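For chain A:
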Amino acid sequence: MTTHAPSRSRTLLIVLSAALALVLSACSSGGGSSSAGDGKRIVDQTITYAHAQEPPCLWGGWVQQAYLSRQVFDSLVSYDDGKIVPWLATSWKTSEDGRTITFTLRDDVTFTDGTPFNADAVVANNANWAKGIGWNSFTYLTDAKAVDDHTVELHLSQRNPEIFQELSNGHYGIQSPTALTTRSVEDNCHKPVGSGPWIVKQWKVGDGIDFVRNDDYNSAPANAKHNGPAYQKELDWKFVPDANTRWSALTTGQADVIYDVPSVQWATAQKNYEVLNFVSGGRPQAFSFNVQQGPTTDKRVRQAFLYATDRKKIIETVFKGSVPFEGNGTLASSQPDYLNVDSAYPYDVEKANQLLDEAGWTVKNKDGIRTKDGKPLTIRLPFGNGAIVTSDGSAALQAVQDQVKSVGIDLKLIPLTQTQTFAGEKSAPDEKELSFGYWVWGAPNILDINFAAKQGGAPNGNNTTFFDDPEVEQKIKAAQVETDPAKRTAAYDELQQYFSDEAIAVGFYGMTYNAAISPKLKGVWQDQNSNGLLNFNDAYFVS
Partner candidate 1 sequence: MNIHLGEPVAGDRVVRVKNLNVSFVGPAGRSHHVVKNVSFDLHRGQCLALVGESGSGKSVTARSILGLSGETAVVEADALELDGESLLGRSDSWWRRIRGSRIGYVLQDALVSLDPLRPVGKEIAEPLRLHRRGTRATREAQVLELLERVGVPSPGLRARQRSGELSGGLRQRALIASAIALDPGIVIADEPTTALDVTVQAQVLDVLKEMLEAGTSVIVISHDLAVVAKLADHILVMQDGQIVESGRAEDVLRRPRHPYTQQLVDAVPSEHTKGTRLSLDGPARTRELFPGTRDHTADDGPLLEAHHVVKSFRGPDKVQRTAVDDVSFRLDRRETLGIVGESGSGKSTLARIALALETPDSGRVEFLGRPWTAAPPREQRAVRRRISVVQQDPLSSFDPRWRVSRILVDAIRLGDPVNAHRAEERALELLGAVRLGEQHLDALPLRMSGGQRQRVAIARAIATDPDVIVLDEAVSALDVSVQAQILDLLADLQDQLGVSYLFISHDLGVIHHVSDRVIVMQDGHAVEQGPADQIFSDPQHPYTQKLLESLPRLEYATLREAVSR
Partner candidate 2 sequence: MSVVQTSSPLVSPAPAGDTAGRRARVLTRLAGIKLLSSLFVLWGTATVTFVVLAILPGDRATILLNVRSGLTVPRSPAELAPVNREFGFDDSFVTQYLTYFGRLLHGDLGQSYQSGRPVATIIGEQIGPTFVLAFAALLLAWVLTIAWTLLTAGRGPRLRSLGSAGETVTAGLPQYWVGILLLIVFAAQLGWFPVIGGTSPSGTILPVITLAVPLAGFLGQATRTEFDRAIREPFVLSARTRGMGDLEVRWRHVLRHALIPGITLSGWAIGTLLSGAVLVETVFARPGLGAVLVTAVGQKDLAVVSGIVVLVSALYVVINLVVDVVYVAVDPRLRGSL
C-alpha cells in the first residue's frame, strides 16, 4: 500500500501563505492597498478577463467548462509540477489492487450556500460526474462510499495510477450536494455552488459572467500562492470570440488578462505583457492516418506524406512562436512520459517521392496527382472548423495541402460545421484517410483512449486511426497500470516510438493555451495540469 502525504515543505508553504493572507486582510481592511515587494499592491478591484468560447453550462466535460469550473469549485487534489498536492483532501492512500482510493477530507470547508463539505458531498459529486461528464470509461471511476464523515472511498473498475492527476483537472470540481439536489438544472448550470474562491453573481449569456469574491474562502490548494479570499473583489469574465478583439481589449486597457493571443501579436505580447503559455496534456494537434482502409494503410504512403511536409517551418510561420511545433502524435510534451520524436520525418521531398514510387503510386494524372490502378492518391481530411481547429490551424493545414501536392498527393480538406463536428460526422473509416485533432487529457492512458479498438464492447469512437492491434493494445494496457516509474517510462517510450516509426499518429503542433496579462496585474498563474486553467485568486494590481 502506498501512501501519499503532503510533503513538509508544502505544509510550511500553506501555513506561510495563510499567515500572509491574514496580514494582508488586516492591512486591506485599513485601506485599498498595501505595500509589497513589487510596488504598491492594489486590492478590492475588478479583474477583467477576456476569454474566447462560451459553453452552455459552467461545468461539464468540455475544456471550456473546466476554465470556469475552476473559479467556482475546489477539487480533491491539485497537481503541481509533476506532483499531487492536497486540496480538499489532506491525504490519500491507494489499495493494493489499486482499485480503491481512500481520501481524508478537510473538515473546515463549507460551500458558499452554507452546506458543509464532507464525505457525503464527494459521494454526491461522484454520481454527478458520472452523469454530467461521462468520462468514467477513461478514468475507470465507478462508485464512491463514505467511510466516515471525513473519509471517503472512490472505487475504480481497474487500476489507474493516473487517477489523481485526472481528479485534479478542472472537470472534477466539487459542488454543493444541497444545490445539486434541490435546485433546477438551469440554476446548477448557470449558478452552481462550490467552495471555490469565486461565486457566480450573474451569467449574462453572450456577454460574460460576473464573479464576486467568496469572502469566506479558506480552501486554496497547497500549490496556491496564498490561502484565503481572493485579493480582488470581482472577476469580470467576458466572452470575446474574436482574437483581435481580445487583443485590442488588452491593448486599450479594457481587459487585464486575455486568453489566446493572436499569433500575429505574439511577439508584441511577449515584449509588452506578461505571457503565460501552457501546452495541454493528453495529445497534441496531430495527424492520425486511417490504417484500416484506403491508401494510408500503406506505411510508405503515410511516411511520404510526412516527408513531403515542412511541418516545423509551417508552424513557426503560422503561429509565430505562440505555439510550438510537435512531432509526437501520441503524447503531449507536458505529459510526464513524453518522448521527443521531433527529428523524425524531416522535410525531404525526394524521399517522399521515392517512397510513393515504391508504393506503386507512379503515374501522375493531368493535375499532377499520383495514381495507382487509375485511382488518384486522394487523402480526405475532415476537420472541425473553428471548434477544433482555429483559423491559424486551418492556414497551417492549407500549407500542408499545398506542400503534399508537390509530391502528387491530393489532400482534400473538408471543414465540418459545429453541428457536424459534435454530431460525430465523417468519422467512419470509409469517409476519411486522415484525421486531425487533439485530446486534452491529464494522463498517458490517452493511448488507451485513442488506440483501443473497442470501448465498452462498441467500436472506439476516439480511435481515429482505426488502429486494431491486440498486441500493441496489450502493451498500452500494461503500461498504464505499471506502478514502477522507470518501467512505465520505458513502456511508454517504446509505444510512442512505435506510433511515430509506423507513422500512424504524428504530431503537428502542441495544443497551447496562452494568455497575456497586463503589467498592472501580478500573480495570475496557470494550473500546470492538462488544460492550463487560470487562477485569479492570487492576483493583485500594482500601480
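Quick note on the criterion: contacts are C-beta pairs under 8 Å (C-beta built on N, C-alpha and C of every residue); 3 or more make two chains touch, one makes a residue touch a chain; residues count from 1.
Selection rule: all candidates are chains of the complex that A comes from, given by their letters.
Computed from a prediction, not measured in an experiment: that's the story for all the values here.
Colleague: Tell me which of 1 or 2 touches chain A in this complex.
Modeller: 2
Colleague: Would you tell me which residues of chain A are touching candidate 2 in their complex?
Modeller: 50, 56-57, 60-65, 132-135, 184-186, 189-190, 204-208, 238-242, 244-245, 248-249, 251-252, 254-255, 384, 387-388, 417-425, 427-428, 437, 440, 456-459, 461-462
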